[in-house]
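A quick write-up on the structure given underneath.
Of the protein chains in this complex, one is absent; all others appear in place.
To keep things simple, chains are lettered A and B as they appear, and every chain counts its residues starting from 1.
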Amino acid sequence: MKPLLEIRGLEVEVGGKKILNGLDLVVETGGVHAIMGPNGAGKSTLSYVLAGKPGYEVTGGKVLFDGENLLEMEPDERAARGLFLAFQYPMEIPGVATLTFLRTAFNAQRKKRGQPELSVPDLMKRVREIAARLDINPEMLRRPLNVGFSGGEKKRNETLQMALLEPRLCVLDETDSGLDIDALKVVSEGVNRLRSPDRAFVVITHYQRLLDHIVPDVVHVLSAGRVVRSGGKELALELEATGYAQYQNEAA
Amino acid sequence: MIHLGKNTTSRIISKGIAAGRSQNTYRGLVASHRRASGARNFTNCDSLLIGSHCGAHTVPYMEAKNSSTVFEHEATTSKISDDMLFYCRQRGMSAEEATALVVNGFVKDVLQQLPMEFAVETQKLISISLEGSVG
Partner (left out) sequence: MNANVRPMKTSAELALADIFSAAKSTLPGNGNIAVWREAAFARFASAGLPHRRIEQWKYTDLRAMLREVKPLAAPPGADAKKRAAGAGEAFAGLDCRRLVFVNGTFVPDLSDLNSLEPGLTVRSMAQGLATADPLVVAHLGKAVAVSDAAIDMNTALVGDGALIHVAADAVIERPLHLVFATVGERPAAIFMRTLVVIENSARVQLIESHEGRDDVDYQINTALDIVIGDDACVDRVKFTNEGSRALHVASLLASVGARATFNDFSFTTGGSVVRNQLFLRLAGEATTANTCGVNLLTGRQHADTTLIADHAVGGCQTRQLFKSVLDGDAHGVFQGKIVVRPDAQKTDAKMMSRALLLSESAEAVHKPELEIFADDVQCGHGATTGALGDDLKFYLMARGIPARDAESLLIQAFVGEAVAMIAHEGLRNVLSDAAVAWLQARG
């Protein structure tokens, strides 16, 4: 069975500076992979390159999503094919109600996939169900997207979007940053509810704590733009004890 | 906006969108007469530029002839941030769809003042006007 995501020798430059240095990663459908590493290792860069953010120049290597060249696709095309990036710093969009945003995104993806759009009442029903499970006040759905939301509210919003859009590959970019323990639990539960044999997760985090709640199958250590070590979930605990220092020397 | 009577209050919200090769200008006068005590005005002019071949200009005139006048004016001009566009695109919207969404959000508080039929027509008009001006 071909893997869902296959990254081979990926090299990426940002502003002329090389950040990813020959990164290899293979994620099977149904897998939950954690990517850990020190600051500056390239964790966020990886997530942005997968999502197609402008300003990130791929200078070598390849990325296949479901066997197709991901790097040639526009960001919205990647989304329609099932790639979702939960942003570390979700954007605020003044004047655009959360519900309006959700509806526009949802139907845009359906249209691209040749599927019929969902009617407003049907969509509202789905959104409300998901919101209830995530402890999101329905009032928030009427407010402009993320404007004035706390860190925890923004991350729960990202999780709601993920649940609604039902992606095949979820990339979570430091989802736990800025969250207190309660918000962390709610977000993790939301993510865990989406775990399925048809879906894969790449969970990017600096701290081991998140991985107590979203238990990974594989843990990779990213340092100086490359995966320098992979292992089972115990690797995360080991990293917490020893830190990243040893990998920083290895990668250099 | 000319304030003549006592304790008058006015509010001006202007949202200008320039795309393609257009030039959009707001030119407005807010004045309070010598006898217009307690005159208050808040003016907000924001301009959005779509593409790099258009221009947005703001020319407000504020003339206060009464000491208990309170006039406030704010204006900003910018484009839709790249980060905002990328966020929308990552959620599946094309560049045009993302621009239309953000532009609608930009004009939301003005459209809200219109009767619903006008608001709907205006939204349609905005998306037609934006067609072809993105990318």
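As a working rule, a contact is a pair of C-beta atoms (placed from the backbone, for glycine too) under 8 Å apart; a residue touches a chain by one contact, two chains touch by 3 or more.
Just so we're clear, the structure is a prediction, and the values are computed from it rather than from any experiment.
So which of the visible chains would the left-out chain be touching?
Taken over the complete structure, the missing chain's partners among displayed chains are B.
Who touches the missing chain here, B:T69, B:Q90 or B:N104?
Considering all chains, including the one not shown, the answer is B:T69.
So that we can see where the missing chain sits, which residues of subunit B does it touch?
Residues touching the hidden chain, for subunit B, are 34, 47, 49-79.
Quick note on the criterion: only the chains that are shown with their structure count from here on.
Using mean C-alpha positions as chain centres, tell me how far subunit A is from subunit B in Å, no decimals.
35
Could you please specify the touching residues of subunit B with respect to subunit A in the complex?
Residues 82-84, 86-95, 97-98, 101-102, 104-109.
Per the contact definition, I'd like the list of subunit A residues that touch subunit B in the complex.
By the definition above, subunit A touches subunit B via 51-55, 74-76, 78-80, 84-85, 87, 90-91, 93-96, 100-101, 104-106, 108-109, 112, 144, 161, 165.
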